[in-house]
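Here the complex is missing a single protein chain, while all its other protein chains stay put.
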């Protein structure tokens, strides 16, 4: 039988030995687990960024993969830690909005609050529940434990507000939701909304106009600002061989407009 | 049977293909090994930093894990490379103090100096013993070779000085031993020494006073200097959402004082 897959998403930073500690705890309980780093470069305590990464990346994993997300600014307070089944995947995370981008596409079919310390490490620290609670629970889930043993069912997950694009006659007004490691601006405007603009459009962000929506990076020349549909199916603004974040001087939350223009 | 686990700790830097080369050599000899990166972000040639990481992180791994540490400023000189059994774990490292923090807690039960080239790669470079000696030996240890085949027994490992906290009437004087990737200052003062200070204390470092020892990061507000017990059980000084290293302008070796004060 194939090894269970467990992914890890944290804001510990690359090279943090705390990531390795979580892996050691997992392998101590589930020696045949296949461990994959989703990313440890979540900006510190940026729940919204991590929620985007989880929504975009985890669906590419095999069914029954266990995804552990430790972006946990409230560790040590009364926030709860939950296990959630969303589609064919299982998630272990603090209930602070980390799964709120995922549940827009498909609601959780099961939510359990982790309350039974029998499945945790024996001695609980107040600062590292990733190691003491989430890692051991992920190992047991990968090995097939019934989540209902871990604690009581819950009805809801904490939600964050995810702005939706506004479509009007001849224009879409959207938002930069997150910025990837290349400095590309990832918006909340999905490709299907762009179909009516195929004959000609201008994309505006940070006070700069970009004419047309390119099919690929190779359609543009170095240093040019480009609008294109990224690999997650959303409109992106990129600078070929550069950083759109720097060139346009914008942050997550910035407004993005798409307007139809006649072909000239 | 579960795959043997091998961890790697180096100062090669993240993204170094030399790390991958060591993994290729290991997998060529031990194809079922599970490889885990402990960290490759050890500051270049910082043996003391790596020794702290090894002491804190390796004990979370399954028994019989093989931990390879390549922080080796003296590669190509007459320094020896050793295999050591410390507790239930096995280590492969140059004998330059890398294991000296580990052996404070438990002495090595077996030390072998690697001298038999039959277990190394056939052609030895003068600059990369991680690849040519340590990786192949780690693979064979993971596969269960008797360490005594690898060379002669040794009685001692090289030791480094690890300053101990000094406890006097109403005060502890300790030292910043290392600084983590968040800029948190990790001291040599264990939590158990802090019990008598529970009623009220001031922690002083870098000329700044911090009142009280917080239970978690969430007890303090953004940007505030905080003293707390970290996940390794030692007193840490942190800046919430910031870097204590920068805010206090101190380096490893700085003095830390804890004084009792009356509750007011």
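Residue numbering begins at 1 within each chain, and the chains themselves are lettered A and B in the order written.
Just so we're on the same page, a residue touches a chain if its C-beta (ideal position, glycine included) is under 8 Å from a C-beta of that chain, and two chains touch if they have at least 3 such contacts.
Quick caveat: nothing in here was measured; it's all calculated off a predicted structure.
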item: Touch with the omitted chain, as defined above, among A:25, A:38, A:93 or A:172; value: A:38
item: Options B:109, B:125 or B:159, residue touching the unrepresented chain; value: B:125
item: Where the unshown chain meets chain A, residue by residue; value: 2-3, 5, 7, 14, 34, 36-41, 53, 56-58, 60-62, 65, 180-182, 215-219, 228-231, 233, 241
item: Absent-chain interface as seen on chain B, which is shown; value: 12-18, 20-21, 23-25, 27-28, 31-32, 35, 44-45, 73-77, 125-128, 131
